[in-house]
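Omission of a single protein chain aside, the complex is shown with its protein chains in their original locations.
Our next item is chain A:
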C-alpha cells in the first residue's frame, strides 16, 4: 500500500494573546497577569494514512482534530515534525469560505472552483453537475447574499464535492442542509470513497462516522490515543464525553464544551 498522508511526530503550539491594545496590555501588566498563554494543540502526533483509506478523526472539541486537518491541507505549518502528502489536497473545510455574497451563484461556482484548485476547463465540464447537485438552478444568476442559508451551504458543498482531489479532508461539512440533502452528501462521499480517494473525516456524529469510515483515530488533548477500528475509536470518544459531562456536573456549571 502506498502512503498518502504521512504525519511524523508533529507538534503545534498556539499562543493565545489576551491583550491586543496598549491599554489592555498595561492593565494586565499592572495586575500581574500574563499577556499571553501558550498551549499545545498537537503533541508529537504521528499518523500514516494509505491511499484509498477513509479515516474518521474523532475527539472532543479542542482535542486537535481541526488543527491536524489544517496541517494536512497546508493552511498551517507544524512547529516540529513533518507532514507529507501525495497529490492534490482539497477539503470540505468550512464550506462557503470562498463564496462571495456580492457575486451571483454562477460567478461563485467559477471563483470557488478555482479557489479549490480546479482549472477553468474542469469547472466548465463539471458546471452542470455542480448546479444539478446543489439544486439552486433557479437562482443561479442571483447574488448569493439573497440565498437562504441552506441554499448557500448546498451550493458551497456541491462545488467542494466536485473537486477531484487525491486527498479529501472533510470537517463538519456534513452538518449542512436538511436530511435529504445530508443523505445526498453522504452518497457523494461514498462515491468518492469508491473511486479510491483518501479521506479524512471529522464530525461529531459518531454513528455516521462509524458507518462511513474504515479506520478510526481518536485524539485527546492534542495526543493521538487510539488508531484502529472505528468502533474502538468511537468507544473512547463516548467515554471522553461522559467524563466531560460528569466533570461539568461536579463543577456545577454546565459551561458547555470548550474551544472548537
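The working rule: contacts are C-beta pairs under 8 Å (C-beta built on N, C-alpha and C of every residue); 3 or more make two chains touch, one makes a residue touch a chain; residues count from 1.
One rule holds for everything that comes next: contacts and distances are computed from a predicted model.
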Which of "Sarcosine oxidase subunit alpha family protein", "ABC transporter permease", "ABC transmembrane type-1 domain-containing protein" or "HmuY family protein" matches, in UniProt, the chain that is not displayed: "ABC transporter permease"
Sole contact to the chain not displayed, among A:58, A:85 or A:212: A:85
Chain not shown: contacting residue from A:97, A:129 or A:243: A:97
Residues in chain A touching the chain absent from view: 2-3, 6-9, 14, 46-48, 70-77, 82-87, 89, 91, 93-94, 97-98, 100, 102-103, 107, 110-111, 114-116, 119-120, 143, 224, 227
